[in-house]
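Missing here: one protein chain of the complex. Every other protein chain is in place.
On to chain A.
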């Protein structure tokens, strides 16, 4: 793992193209359902191309939350549109963002274990909700959270985040079918953007959630997957941090705090920091 950006292209993990090829096959195989589909999936996962890369942590790249491969494929395609591969470096898929989200959805956060989930639940049928926007993530200024027009419904659904994700992803597919006559993973990138924008603008009815809320959650978790410590399954090989020139956790930045010029440091992850 050097800082040379050329290394990104030599990275042995799944490129977007390889990934789409594989998942396309898996999805195709599962159409028949049941045992055969399952066997086919197993066989595909034994392809040497995928398994050789265990030294880069790819042995951890398997679904632990999404039971249906199709849901995961939609997620992968959507995150790649939100955070695409470009000349500055890898996109969401190469960074492992879909696996990051998959893992997050089975944590205490994904099942809302530390949230107040007692009834009665108010159900919003409109799309004015914006409860997942983060002030630090917003595009317009430091306190964008307060820019949401009132009244702002809060998180009031009975559904957990993991349930919201499954519902939302399947609705992405429904809208793709309705608007473009094909599954979300089969339509063009521009068409995928159009579907995502419909959710972002709250134009899709998603009862109890609000399509805008789902979109904001998808956006936020995609960025988290690109930039959280690699221990969570995203930010593969700290490539997200390398693009950002973010050095990672350190004991001290006392030597940098007064320096006028930008000081570029090598990346260090939690694993390095804890001294493993």
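Observations on the model:
The rule is simple: a contact is a pair of C-beta atoms (placed from the backbone, for glycine too) under 8 Å apart; a residue touches a chain by one contact, two chains touch by 3 or more; residues count from 1.
As a working rule, contacts and distances are computed from a predicted model.
Only one chain is not pictured, and the protein name UniProt records for it, out of "Spermidine/putrescine ABC transporter permease", "Stage III sporulation protein AB", "Heme exporter protein B" or "GMC family oxidoreductase", is "GMC family oxidoreductase".
Taking the complete complex into account, A:83 is the one of A:83, A:99 or A:165 that touches the chain left out.
Mapped onto chain A, contacts with the missing chain fall at residues 81-84, 86, 88, 109, 112-118, 120, 122, 131-132, 134, 136-156, 193, 196, 200, 219, 222-224, 227-229, 231-232, 235, 240-241, 243-247, 249-254, 256-263, 270, 273-275.
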